[in-house]
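Here you go, one structure.
Here the complex is missing a single protein chain, while all its other protein chains stay put.
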Amino acid sequence: MESLEVLRSNLLSPIVLAFALGMIATFIKSDLRFPEGLYTGLSMYLLFSIGLKGGVELSDTPLREFWLPALSTIALGLITPAIAYAAARKIGRLDVPNSAALAAHYGSVSAVTFIAATMLMQRLQTPYEGFMPTLVALLEIPAILVALLIASRAMKRRTLGAAMREVLAGRTILLLLGGLVIGLFSGREGVAPVAPLFFDLFRGALTLFLLEMGMITARRLIEVRSVGPFIFGFAILAPVLFGAMGVACGLLSGLSPGGAAVLGAMAASASYIAAPAAVRIALPEANPSLYLTATLGITFPFNLSVGIPLYLWLANQLAGFTV
Amino acid sequence: MESLEVLRSNLLSPIVLAFALGMIATFIKSDLRFPEGLYTGLSMYLLFSIGLKGGVELSDTPLREFWLPALSTIALGLITPAIAYAAARKIGRLDVPNSAALAAHYGSVSAVTFIAATMLMQRLQTPYEGFMPTLVALLEIPAILVALLIASRAMKRRTLGAAMREVLAGRTILLLLGGLVIGLFSGREGVAPVAPLFFDLFRGALTLFLLEMGMITARRLIEVRSVGPFIFGFAILAPVLFGAMGVACGLLSGLSPGGAAVLGAMAASASYIAAPAAVRIALPEANPSLYLTATLGITFPFNLSVGIPLYLWLANQLAGFTV
Amino acid sequence: MESLEVLRSNLLSPIVLAFALGMIATFIKSDLRFPEGLYTGLSMYLLFSIGLKGGVELSDTPLREFWLPALSTIALGLITPAIAYAAARKIGRLDVPNSAALAAHYGSVSAVTFIAATMLMQRLQTPYEGFMPTLVALLEIPAILVALLIASRAMKRRTLGAAMREVLAGRTILLLLGGLVIGLFSGREGVAPVAPLFFDLFRGALTLFLLEMGMITARRLIEVRSVGPFIFGFAILAPVLFGAMGVACGLLSGLSPGGAAVLGAMAASASYIAAPAAVRIALPEANPSLYLTATLGITFPFNLSVGIPLYLWLANQLAGFTV
Amino acid sequence: MNTHAIKKVTIIAESVLELKIIEDIKRLGAKGYTLIEVRGEGTKGRHASDWAGNSVKIETLVTDLVAEAILQRMADEYFEYYAIVAFVENVTVVRQEKFS
Amino acid sequence: MNTHAIKKVTIIAESVLELKIIEDIKRLGAKGYTLIEVRGEGTKGRHASDWAGNSVKIETLVTDLVAEAILQRMADEYFEYYAIVAFVENVTVVRQEKFS
Partner (left out) sequence: MNTHAIKKVTIIAESVLELKIIEDIKRLGAKGYTLIEVRGEGTKGRHASDWAGNSVKIETLVTDLVAEAILQRMADEYFEYYAIVAFVENVTVVRQEKFS
């Protein structure tokens, strides 16, 4: 399919349109508001479902196919926050806590961006590796830890403990890993009876979730003017750079072009469940307006609309070279 | 099928029985209560789903089949509130705000009554036009505006602005129209991945919703004695008259008997999401007990039980003439 | 299948693993918490769904197959609370209110344990009678009433009235019986349109519910040390005894081995929705720590993990004799 | 603007008591009440019926006499066995007659 | 620690009024507010718009003058036709400047 056609198909999918509808709702000051708890409930459902799906797929994957992508994902999780930190300090001239906060967010991964990427692959019938959800967990954890480690060194403070607990026992990782282990132990046959809830409804639930995400993003967008040009540039260029690195790592470790594009989207995405909570506790001096406007207001809609098709295009181009 | 048989089949459907169960729960003072937010969540889901469904169908409909029913729906939306207002003023001798409040409610449309009508058609395998959900939005808006216009003229006051915003940016219209546009742009194929949530679960969700509606109706029914004979008569006769008008308009503008019956049910129904909120803001002097008891306590159960089968019977009778 | 294989298959099912995940979440002090109302919403859904399922099956069941199992279920509901009361008074030397509280809980039935039992049967393709959900309602009511009757006699007090209302108009019975009647009247064909919500999603919903149950159980387990050895023994031995009685009653009244095992699981289980609410109102002197730790902390996980496979094994052994 | 001093009684109790307490306060003279679901811990720990949903917090604006009567009733009827807390505050309102 | 006496105004109203009341109190000088959804009964019975969701309870910490102005505004604008209750309490805070 033509690249432009891919882009069009991505933009006219129900999930992207629902996201736009949510933004419109906020802009016209609609009284639309999700009931207390629906947002939380949906995000729990999505995390558990991708874990479960990943576990089932992993139960069919030979270890030999898995270890190389796993290692390069961890490597991405160590390198990308370091790059983000250096850029924020050197180019953006931000202080230590704000730089570390950005590093934690851009090193880790947005589950929704990940899902949106897999859904585009499915719509285009581009195959990708089934064990990708496992990589989400592998990318999420090191990035946040590295960022907090940098901060605690630079600030000569020891608040890492609480923040680490926050990440590891936090509901993001718990549901993702928990679902994964359940999927792994139950196997494809054991999971079949619960598939109608966790697999068949998945994409509809994501549509509702993105409707609400659109409303949140729009509230952040209003603040974009106040964050300055560096943040704006960072929130576009960091995902492109990390996306390219993710694609390259993916292809080099033997992933299919589809899988590499998904890994690219993961690397390009910025966490907005686990990272913000950990950062708020460990780095209270960092300004939430800065990192939330960057991740939710700019990077997320960028990836959702043009980023993911871009990483796929890149993966297809580079795949020609590597083969 | 025999008319009585249709009535029986309607009364013994899960949705009508769930409605009855809700009423019983309130009458025996059960501690059954829907969790905060489930009612809101379900109603959002239902509105978005009918919008989506309507959009998908509209994407397959030639404009030439659509414009005549659309025009006559708008006409219904202009005429029925005027009739309702005149009746309330002249026959019921109600004051201006209460008459305008009734006009706004009975001119506009109840989404649940609309859905219940389409479900009876499906059960009886009576075909109806796929673009009917589009007509819901077309009927909802003018009716409320006309009623508020009448009131603001009669009361020489200018509160129309806020109330109009309330309606147009309100979640009812936003979800309905938003779903419609998403369905239209994504098309049948694009919507397929989200169909399990938005289409397959639709009728089950409506059953739960009606369980809660039954509880709300029962609370209103308790107040029926206090509203006087005019309201009681109005709440039965207005739907029958408007239902007949809707059926006639539908047949004249070329709808199938099934489609005409659904349009009749729409015209016969009284709004209870958009209208009450707009009326409460724009016409605070109107007594909510009056219009909520009429719409929720009397008209809604009337339509759900015998009204809809009646409009279908009428459509079948009249269809004989028009052909 | 080998007994041990059955046990393994039970322990590695998604629902048991989700229960374990919930326990782990509490033990590691995760911030995982279900949104307000999801627990209530899920339990309402599960009760209504089993009612509906039971009603549909009952609509196909000849009365002659049903009356004997129904009678013996009622008998179980009369005898088991009396045994529990006597044991608590004589062996455990508990006071009247605490003994009556235990009797009410262990006489009645846990809907989730019931569902878990039917799911194991389905996984093992062991047939069981479709009308079993009807028996849940028949077992639930008498047990609580008998227990409260004993207490009110022993304590020469007359608070039975309020507690009886609490049980009969309570949401457990209302949803169970309501669903049953709707299923019975609508029949298999009438219920088909709502099956995707109420039947297909059922096992997934149970998985989520058990995730939350795991968290609740873990909180109770922490108190196990404080309840003393009698409660601990009681919470294991009472289910085994009542489970055996249920299996025997089931086989004697003509149920299949699968049905008898399910009836065993029902008799072995302890209520934790209807009974605690009724007991708290009628017997405020009874210590909730005692009965909740016993039912939620010990008996429920016992039944879920090893109890149900045990009753099935027993049913298969005894079925050899009776035939 | 004329304002008046009246009492606000707050009761936090396990949710099984909701209907009984509402009945009590109405009978003792309260003209209205406001209710929310809350979580909490007290001297009885995470209280006993937390599995059944949360506690409820009931607030009612009443005259001094009614406030006293409600407090007395809570103490007599529920303090011994139930997880419950009750307290009184002074508040200022415009329409005194609405609450007495 | 230096503490200061200020006012807490509480407004309980049917939820259609939420946005209007928030606008009002901000315009009259409130620097912030806290909002929850509540259930309740008053002199108008289970109030009229209960079908549309619950009432809201809005609390705002303000100076004495602002408190008075808010109470006046509620009385003038909403008391006649809407289900609404408003009252004022004395509270002690640390950072007075945050609320004035």
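By letter and in written order, the chains are A, B, C, D and E; residue numbering begins at 1 in each of them.
The criterion applied here is as follows: a residue touches a chain if its C-beta (ideal position, glycine included) is under 8 Å from a C-beta of that chain, and two chains touch if they have at least 3 such contacts.
Just so you know, these numbers come straight off a predicted model, no measurement behind them.
Considering the whole complex, the hidden chain is in touch with A, D, E. Per the touch definition above, the residue from A:Gly51, A:Gly107, A:Pro239 or A:Pro276 contacting the chain not shown is A:Pro276. Touch with the chain that is not drawn comes from one residue among A:Val167, A:Ile231 or A:Leu292, which is A:Leu292.
Interface residues of chain A with the unshown chain, by the touch rule above, are 36, 39-40, 216, 219, 272-273, 276-277, 280-281, 284-285, 288-289, 292, 296. On the side of chain E, the interface with the absent chain consists of residues 1, 3, 6, 8, 31-36, 61, 89-95, 98, using the contact rule stated above. In the full complex, chain D makes contact with the omitted chain through residues 10, 12, 36-43, 55, 57, 68, 71-72, 74-75, 79, 85-90.
Rule of thumb we're sticking to: only the chains that are shown with their structure count from here on.
By the document's definition of touch, common neighbours of chain B and chain C comprise A.
For the self-contact between chain D and chain E, the two sides draw on mostly distinct residue numbers; the shared fraction is below half.
Farthest chain from chain C, judged by C-alpha centroids: E. For this pair, chain A with chain B, the centres built from the Cα atoms lie 42 Å apart.
Chain geometry summary: the mean Cα position of chain C and that of chain D are 35 Å apart. Contact with two or more other chains is made by residues 31, 36-38, 40, 196, 201, 277 of chain B.
Shared contact sites, meaning residues of chain D that touch two or more other chains, fall at 37. Contact between chains, as defined at the top, is found for A-B, A-C, B-C, B-E, C-D, D-E.
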